[in-house]
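Left out: one protein chain. Kept in place: all the others.
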Amino acid sequence: MSVDQRVATYAAKRALACAFIVWGIATLVFLMIKAIPGDEAQSAAGITATPAQVEQVRHRLGLDHSLPVQYVDYLGRLAHGDLGTSIVSFRPVREELTERIPASVELVGSAMLLDVLVGVPLGMLAAARFRRTTDNVVRWVAILASAVPLFWLGLMLQSFVGLKLDLLPLSGSQTIGKESPRVTGMATVDALLAGNLSGFGDAVAHLVLPAVTLSIPFIGFVSRITRSSIVGTLQSDFASVVRAKGASESRIVVRHALPNSLGPIVTFAALQFGWMFSATVLVESIFGRPGVGSYLADSVTQKDTFAVLGLVLFIGTVVAVASAVADMIQLLVDPRIRAAQVGAPA
Amino acid sequence: MTTVPPVLDVRDLTVDVRAAHGPVRLLHGVSLQLRRGERVALVGESGSGKSVFARSLIRLDDAMTVGGSVQFDGADLVTASERRLREVRGQGIGLVFQDPLSSLDPVKRIGDQVMEPLVIRGVPKREARERARDVLDRLGVPNAARRMDAYPHEFSGGMRQRVCLAMAIVAEPAVLIADEPTTALDVRVQEQVMQLIEEISADGGPAVLLITHDLGLVAGFAHRVAVMYAGRLIEVAGVDDLYADPRHPYTRGLLDSVPRIDLHEGDLTAIPGTPASPFHPVGGCPFHPRCAAALEHCAHEEPLLTVLPSPMPFHDRQVACHRAGEIVHGRTA
Partner (left out) sequence: MTDLLQRPERLRIRPRVRRRTARRRMTWSELATYGAVLVLLVLAVVGPWIAPHDPYLVDQRNTLLAPSGEHWLGTDGTGRDLFSRLLAGARPSIIGAVVTVLAAATIGVVVAAIAATAGRVVDGIVMRICEVVLSLPVMMTGLGLAVALGPSQKSAVIALILASWPSFARLARSEIRRVMVSPHVEAAQVLGVSRWRLLTKHVLPNSLDTVYVKAAMDVGGVIVIISSLSFIGAGAQAPSAEWGAMVESGSRFLNNAWWVTGAPGLAILVTSAAFSLAGDALRARLDPMLSSSLGEAPR
């Protein structure tokens, strides 16, 4: 088998494992639906429904069948992309979701960029100053950062930077009147595509506070992962060989330790995409961004249980896929893992 | 031998590490000279301090406190600045370690790693690459130009050690220190690597300090042998003298434990007792608890490394044993 074929085989296996996880999550969500107390048909039809309507919903959802049949039906509906229907707006969850994905991707993407740009150098610094004061300070900052309740941080930033200092817009994703035609659904990208520079600046300004909020706890995690991975490398035998070649400590960190730590860092970043996506539920509604997270938060507030569970399933899928992608990326950046997984250099 | 100053002159080297209950001394005043073109072997059981000696010459571990002096190229490396030290590392003194796999950065291409000592010193990439290729060629890495793009895990153990040798000599150091360079290799490859080191040191190559616990490797290779025990040199002698007439009971023990074709398995003698540990020092001669020739005196006073006069010129040798005068062929007369 050629190397490409082996990589393809590995990718296929990983995809299969991912499919298993998604199926598992779907099952979990099915169980959650069954855990809803009371008559499911009544809940799904909404409190205002007439008994006839309830019976209609019961029939439509197959709730008059046995549990195994219901389960198979449920999986079948999922396979067709049916994530359920909102009991508030009576719109299919998928419809509203698709409209909102781009805004969330835009937010998560910029938050990831931020925390890698800050967290990785912070971790490198701590590793280079291993067990000295700087290291300890970074450690405290990291622990504090990962203990910050996101929703509160968002509110505080909004109150001080937005309200008191009036530096940045409080909410929304752009100022009315500065919008560009919707292409991707991401305000910044659409502005660029339309060549609308002031619109772009406006969209970025709207993005700053939510992105900073979302990234802070993750900066803590990224810096700690980076640090421990680099410290490990600096203590390995080859680091001493490089030192014996006459390399400076900073060269060892940048040229050797960092590339060796790329695997863990990149994996973490990919996993983080999933986690951040789920954390948007705490941030987006505060900043009034029309994303998946604020949809989920609204659904909770409106007791729209079926929408909530549909969204949980969707976000779970995003996380599972992100972790599969993480494994694939690692295969590409680390020749050792490549060797271990597919047996030969790519 | 002559009045030519040694390339490397180590005097009274001490090394301490911090431990839970205060500092622990790993080396107790080691002195050793290396002359141009000379091949010296440093032998001793595992844990005697050989690696610590090699590493502390260029102060590789910042956790260790180094004392004494290491004269090299007009500077004392013990007190030299970090900057000066970096110049010496790689370009003045090259180091090869025991385990070739863990000595190489797993995610960097072989070529880049061999070039690194040159690149650090500002040699242009292209030239560095050429020189690296030449060295790899010389060390018998087949297809060197192409293999430079490969990663360490794609090399066999023997090939990796050639790469490590190449990294150590590419910047043409005056001294090459090889710390157990063959221990991790299988027997057939061991011989090839020893052969290579010998070739490297021939005609104008670096002086070599070979560190090993295997006296079998030393006989055909070294000019002089220094025997280390418990962080001290306990015997230093020309290789023939040492084999023919070991004076320290420990040296004798080491020689007896070298397998020889003319002896059967059962005839091997190990040195009885446990090796000394820097964390549990004993008074007097550090070897006395294991020494068959020990007298009461040995438990109280540590013998100093002293020169034994030799009837032959230039064959002075040093031994640290109270009974060295009485001992012939490692046994009391």
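Think of it as A and B in the order they're written, each chain with its own count starting at 1.
What we mean here is this: a contact is a pair of C-beta atoms (placed from the backbone, for glycine too) under 8 Å apart; a residue touches a chain by one contact, two chains touch by 3 or more.
These numbers were taken from a predicted model, which means no experiment stands behind them.
Q: Write down which of A:V72, A:L117, A:L163 or A:V254 is the residue touching the left-out chain.
A: If we include the chain that is not displayed, A:L163 is the one touching it.
Q: Where the complex has a chain not shown, which of B:G29, B:G68, B:P275 or B:P289 is the residue touching it?
A: B:P275
Q: Among A:R224, A:R289 or A:R338, choose the residue that contacts the chain missing from this document, as touch is defined above.
A: Checking the options A:R224, A:R289 or A:R338, the one contacting the hidden chain is A:R224.
Q: Of A:A41, A:L61, A:L282 or A:L331, which residue touches the hidden chain?
A: Answering carefully, the residue with contact to the hidden chain is A:L282.
Q: Since one chain isn't shown, list which residues of subunit A touch it in the complete complex.
A: 20-21, 24-25, 27-29, 32-33, 35-37, 131, 135-136, 139-140, 143-144, 146-153, 155-156, 158-160, 163, 224, 227-228, 231-232, 235-237, 239-240, 274-275, 278-279, 281-282, 286, 296-297, 300-301, 303, 305, 308-309, 312, 315-316, 319-320, 323
We take it that only the chains that are shown with their structure count from here on.
Q: Rounded to the nearest whole Å, what is the centre-to-centre distance of subunit A and subunit B, using the mean of the C-alpha atoms as each centre?
A: Whole-Å distance between the two chain centres: 54.
Q: Hey, which residues of subunit B end up touching subunit A in the complex?
A: Against subunit A, the touching part of subunit B is residues 55, 58, 60-61, 86-91, 94-95, 97, 99, 102-108, 116-117, 120-121, 150-151, 153-154, 164, 167-168, 171.
Q: Give the list of subunit A residues in touch with subunit B in this complex.
A: Listed in rising order, the residues are 236-238, 240-248, 251, 256, 259-260, 262, 334-336, 339, 345.
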